[in-house]
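Left out: one protein chain. Kept in place: all the others.
Entry: chain A
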Amino acid sequence: MASLTGASLNFTSLSSSFRRTQLPLRGISNVKSVSFPSLRMQPGFRVSCMAKPETVDKVCEIVRKQLALPDGSSLTGESKFAELGADSLDTVEIVMGLEEEFGISVEEDSAQSISTVQDAADLIEMLKEKNNA
């Protein structure tokens, strides 16, 4: 598991530096997407793509709005949707908000595996990279 995380960290830093020069990342991102689909099914498995802080912030903003969290209430990457009081309709609304904000499409089984803000941000990064590949 540690080596996978290490590898994906490298992919992310590679991809952010190469994206502008459009070097083909197809090989690397294909490997990433092939290894993960079955793991995605496991509840609680997190793809540590180390989402950018801006992504995490944006997710927090959408969650705050959806759940009408009081100003000043603590909200971090580790915050769990259920513990913030999100029910299933809230979660689906949040996912829809994320889809619209980031131009991605989240499948039902991926949506089910999201339990924290970080999970959502990581999934967004993964889907954005798939879109760009």
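Here is the rule we use: a residue touches a chain if its C-beta (ideal position, glycine included) is under 8 Å from a C-beta of that chain, and two chains touch if they have at least 3 such contacts; residues count from 1.
As a working rule, contacts and distances are computed from a predicted model.
The unshown chain of the complex is recorded in UniProt as "holo-[acyl-carrier-protein] synthase", chosen from "palmitoyl-CoA hydrolase", "Torsin", "holo-[acyl-carrier-protein] synthase" or "DNA primase large subunit". Looking at A:P53, A:G85 or A:G103, the residue that reaches the missing chain in the full complex is A:G85. Within the complete assembly, residues 43, 65-66, 73-74, 79-80, 83-85, 87-89, 92-93, 96-97, 99, 107-109, 111-112 of chain A touch the chain that is not shown.
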